[in-house]
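What follows is a short report on a single structure.
In this view, the complex is presented without one of its protein chains, the others remaining in place.
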Amino acid sequence: MMNNKDPKLLLQSAPLLRQELTTPAAMKDVWIALLPATAAALWFFGLGALLILITSIAGAVLTEWVFTDKDKRRFAMSDTSAGLTGLLLGLTLPPGLPLWMAFLGGSVSIGLGKVIWGGLGSNLFNPALLGRAFLLGTFPIAMTTWGAAGGPGDFFQIHSSNLAWPFMQGQYDALSTATPLGLMKFEHETTALSSLFLGNTAGSIGETSSLLLLFGGVFLLFRRGIEWRIPAAIFLTASLFSLAMLLINGADSNYPSPLFTLFSGGLLLGTFFMATDPVTSPLTPKGCWIFGIGIGFLVVLIRLYGGLPEGMLYAILLMNAATPLIDRYTQPKIFGRKS
Amino acid sequence: MTDKHDKTKASSIVTQEPSSTRLIVSMAVAGFISGIIIIAIYMLTFETIKENKARELREAVFKVLPDVSFMQKLHFIDNKLIVVKAEGMDDEMIFAGYDPQRKFIGYAIQGKGPGFQDTIHVLFGYLSSKQNVVGMEILDSRETPGLGDKIFKDMDFVGEFSNLPISKDIKAVKKGKKTQENEIDAITGATISSKAVVRIINKAFNKWSPRLPQQGSEPVLEKQDNQ
Amino acid sequence: MDDLLWIFISTLLVNNFVLAYFLGLCPFLGVSGQLETSFRLGLATTFVLVITALCAWILNTYVLIYAPYLRLISFIVVIASTVQFIEMSIKKLSPSLFKSLGIFLPLITTNCAILGLAIFATNRGYGLVEGLTFALGAGAGFTLAMVLMAGIREETEINDVPALIRGTAFNLIIAGILSMAFMGFAGLFSST
Amino acid sequence: MATDSSAYEEMIKGLWRDNPVFVQVLGMCPMLAVTNSAINAVVMGLATFFVLVGSSFLVSSFKQWIPKQVRISLYIIIIATFVTVVDYSLLALLPAIHKELGAFIPLIVANCMILGRQEAFASKHNVKYAVMDAVGMSGGFMIALFALGSVREILGVGAFFGIDLFGTNFESWVIMILPPGGFLTLGLLLLFFNWFTERRREFLLKVAESDRMAYVDGDK
Partner (left out) sequence: MSKLFSLSSLFSLPFALNRSFSHGVHPPHHKDQTADLPIQRVPFVSRYIMPLGQHIGVPAEAVVKTGDLVKRGELIARPKGFISTALHSPVTGKISAIGMHRYVDGSFRQAIEIEADPYATQQFVQSKKNSLNVEDMSSEQFIDAVQMSGIVGLGGAAFPSHVKYSIPDEQRITDLLVNGAECEPYLTNDHRLMVERPEVVLRGCMILRKQLGAKRVAIGVEKNKPESISQLKKYLTAEMAIDIVPLEVKYPQGAEKMLIKSIYNKELPAGKLPRDIGIAVNNVGTIVALADYFDHGMPLIERIVTLAGPGVHEPANLIVPIGTPIRDVLDFAGGLKEQTREVISGGPMMGSPIADLDAPILKGTSGILAFTENETSGPPEYPCIRCARCLEACPYFLNPSRLALLGKARLFEDMQDKYNVMDCVECGACTYACPSNIPIVQHIRTAKDNLRNRKVES
C-alpha cells in the first residue's frame, strides 16, 4: 500500500517560511561595512597595504581550502568567511609588515582559529585576532613597527620591508613612527582627536579612521548584522573607566580622555568587527552585556596599566575564552519558570 | 568451595600483614641510606658549588665596577655596614670593590623589581665619589626574548649605564630624545623593560644612598681567605 | 603592600602557574573536562598551595638553613603528610566539605604545582606573607585557568571538532591559545 | 637469546610505541618548561634518564624488601634522592644550564612518568627488565624533549645547540620559546603523531585487505 498518488509531494516539516537573511548574506554585509575603512587604508598606506590585505586573504582562503574536507569545501568557500577573516586580519596589521608574515598570519588564523575547531561556527576564539596574537607574539618587532600615514601621492610606494624574503627580517628604513597610543603611553603626548577621526595617524592598516569605522559599524547595526549590546557595553565601560581614571589621576597626561580611548587604536575596529563576531560572543543578551563590559574594562586596564600600548586584541581574546562560562551562567529565564 | 580454598591458600602465602615495626624499619633504612647519599653528594659538590657561586658573583661585581680587583660583602645591620663573609645573599647586602692597592673604589648595589614578564634582578656599580653609576648587569630576568632581553643583550643600552650621574633619579626617554645628563635612551620596542631597569636602579639607589658611609670612611678591605 | 599586590597579580595573570610556568599541567589537561569539578579542584588546590607555602616557610626558616641539602626530600615528605593530616581532619570534621573538596586532596599532593610553589617561593626568598600571597595568586591563577579550560572544553564537546584532533593534542592547542591570550597581561602594573 | 630479545623489546617500546610523551602524555611539565632550547632539553633528558634508570634499578633490586603499604613513600624517597644527586651535580658541573633549568630539576620528582614506571614495571620485574624498560622510557622521553627543544630552538632563535643556522637576517619566531609556543608545538607534534599513527593503521589495514583479496582470488 505504498502511496504512489502524489509522488511530487515533499514532506518537509514546518515552518516553511524563512526570514530573508542568510548566513552568506550576513557575511556580505560585513564585507560592505568594511569597504570604507579598507578604502581609507589604501588612501593612507598605498599599494603596500593592498598587498598585505591580498596576501593575508590568500593565506586564509588557501588554508581553508587545503584543510577542509572535500564535501565541506564548497560550503566553506561559499560563505566567504575565510576571506573575511583574512581581510580582518590584514586590517589589523601594520602597513610595513613583510608580506610573508601576512600570509603566515592568514594561514594561522584559519588553521589554528577555525579548522581545528571544526570549521565555521565551532571556533571559540576570533580567528583573525588569533592570527594577529600569534603574529604579535612571534614577530613582536615587525608587528610594532609602524609607518606614518602617507598621502595620495605615495600610493605606488611600497615599503621595502613589505618585500622581505620569507623567514627573513624586513629592513625598516624610514618606518618608525609611534601610534597615537604609543605616543600616549610612552611619550605622554596626545594626538588631536580630529586626526584620529579622519585617520591620518600611524597605526594598523584598517584602524586609523574612526569616522569610516563608525560608518561601517552603524551600517551593520542597522542591518542587524551585529548585536548592539556588545558595542554599547564596550563604549560605555571603556569611556566610563577611562573617565574615572582621568578624574582620579587628573594631573598626569598619561590618562586619556574617554573620546581618545574610543577613537584611538583598534577599539572601534575591534568593537564593530571582532567583538561582535557572533560565533565567538555570548548568545544571551545578558551575556553580551557582560562580554562587552569585560572587553571595555580589560582594554582600558591593559592600555593604562599593562605593558602594551594597545589591549583590544587581548581584551577580546580573553573574553572569548570566558564566553562559554558567560553563556552558561546567563541563560535567560524561561517563560513561566520562576528561577 | 575451590574458590574459598584457593583464597585461603593464597592469603596464607602472600598477604602476611607486615608488622608496623617492619614498616617503620624499612622506612628508616631507606631514609638513612638516602640521607647518606644526599649528604655525600652535598659534601662532594659543596666546594665546587660554593666556588661557582662566588666566582659568578665576583665576575658580576667586577663587571659593574671597572678596575676592581678585590671585593667584600657588606651587610646593613643596626644602621651600619658590617663586613660579612658567610654564604648567602639577601636584600640588605651590597658589595664594596677595591683596586689592586686595596683602595676603596665603589659599591655594587643590587636591586629587584617587576619587569615586563617577571621580577628583574639588577646589579649596578656606584662610585660614591662622583655620584655616578658606572656599570649595570642583569642578574636574572625572564623578559621577552628578542625584545625585553635587550636590557642585557643590547650593549648600547648596557653601555649607557657606564657613566651616568644619579644625583637625580635616572629617566628613560625615547631614543634620540635624550637632553639631560641623567637621561638614557630607552630601547625601541622595549620601553617597559628599559623603564623597569631604570626604576629598579633608582629605587635601590634611593634605599642605599642614605645608608652609605661618608666619603672617606668606607669600610676597609679585610683579609679574605680566597682572594 | 604594592609588592604584595604585584606578586598576586603577577602570579594570577602575568606568570600564571599553568599557562606560563607549565605547573599543574596534569590536572589541567586531565581533569578539566567538567566545569564543576574543575572549580572545586581549583579551590582545593589553592588550599593546599597555601598550606604548602606555610610549610615551606617553616621548613626554610627553621630547618633548611642548617641542612640545605634536605630541601627537596623534606618538602615532599612534610607537604604530603600535612595534606594527608588535613584530609583526615576534614573527613572527620566536615563530611560535606570533604565530599566537595577533600576527595581531591591526595590527588593534588602529586601535582607539580605544589612542589613548584615551595621551590619557587624559597628560591625567591619570599617571607611568610609574601609566600602566602604567592600561594593565593598561584591558586587563583590555577583555578582561573582550569575554569576557562573547562568551559571551553565543555563547549567543544558538542562542536564539530574532527575526531583526529580531539584529545590531548587539542587540549594542548587550546592551552597554547589561552597562554597566548594571557600574554596581553604582560607588564601589568609594572610600568606605573 | 629469547630473553635478550624481549628485554630489548622492553626498551624499544618506550622509544616509539609507548612513548611516554607522545602516546602516554606523561611528564608534560618539564616537557614544556625546559624545551626552549635543544641543549636544555638534552640536559633535562639526561637528568631524567639518570633518575629513572637509577630508581628503577634500586626499586627492582629491593622489591622483595619493600612493604606494599609504604611502597609509594619509599619510591618517592628513592626518586628524590636521585634528583638531589642530579641537582647538586649539575649545580657543580654545569652552573649555567642549571640556572636556566632552574626549579625544573627538582621538579623531576613530580614527573608522574618516573613514579609510574616504578609502580607499574620496576616493582614487578627483575633488574634486567626494569633497567631496560627505564632506559627505553627515558630514552623515549629524551627523544620527545629533544624533538620539541630542537623545533622550538630552530624556529624561535634560528639556531641549533646555539649554532646560528640562518644568518643574522633570520626573523626569529619569538613565540616558540615563550610558553604559548611550548603548548602549540607539543600540541601540533602530538597531532602529527596521531595523524601518522592513523595513516599507518589505515595503510596496514589496506595491505591486509589486499592480501586477503589476493588470497581469495587465488582460491578461485
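Descriptive notes on the structure:
For clarity, chains are labelled A, B, C and D in written order, and residue numbers in each chain start from 1.
We adopt the following convention: contacts are C-beta pairs under 8 Å (C-beta built on N, C-alpha and C of every residue); 3 or more make two chains touch, one makes a residue touch a chain.
From a predicted model like this one, the values you see are computed outputs, not experimental measurements.
Here the chain not displayed is in touch, across the complete complex, with A, C.
Across A:T22, A:S194 or A:N249, the residue that sits in touch with the chain not pictured is A:T22. Touching the omitted chain from chain C are residues 157-160.
Touching residues on chain A toward the chain that is not drawn are 1, 3, 5-6, 8-19, 21-26, 75, 79, 119-122, 221-222, 224, 227-228, 278-279, 281, 283-285, 288, 331-338.
One rule holds in what follows: only the chains that are shown with their structure count from here on.
Between the interfaces B-D and C-D, more contacting C-beta pairs are found at C-D. Centre to centre, using the average C-alpha position, chain B and chain C are separated by 26 Å. Residue positions 73, 77, 80-81, 84, 88, 174-175, 178, 180-181, 184 of chain D are each in touch with at least two other chains.
Within chain A, the positions touching two or more other chains are listed as 112, 134, 137, 140, 307.
Interface residues of chain C facing chain D in the complex, by the touch rule stated above, are 19-26, 29, 69, 71-73, 76-77, 80, 110-112, 114-116, 119-120, 123, 164-165, 167-173, 175-177, 179-180, 183.
Here chain B touches chain D in the complex through residues 18, 22-23, 26-27, 30-31, 33-34, 37-38, 41-42, 44-45, 48-49, 52-53, 56, 144-147, going by the rule given at the top.
Of all the residues in chain A, the ones that touch chain B in their complex are 140-141, 144-145, 176, 185-187, 307.
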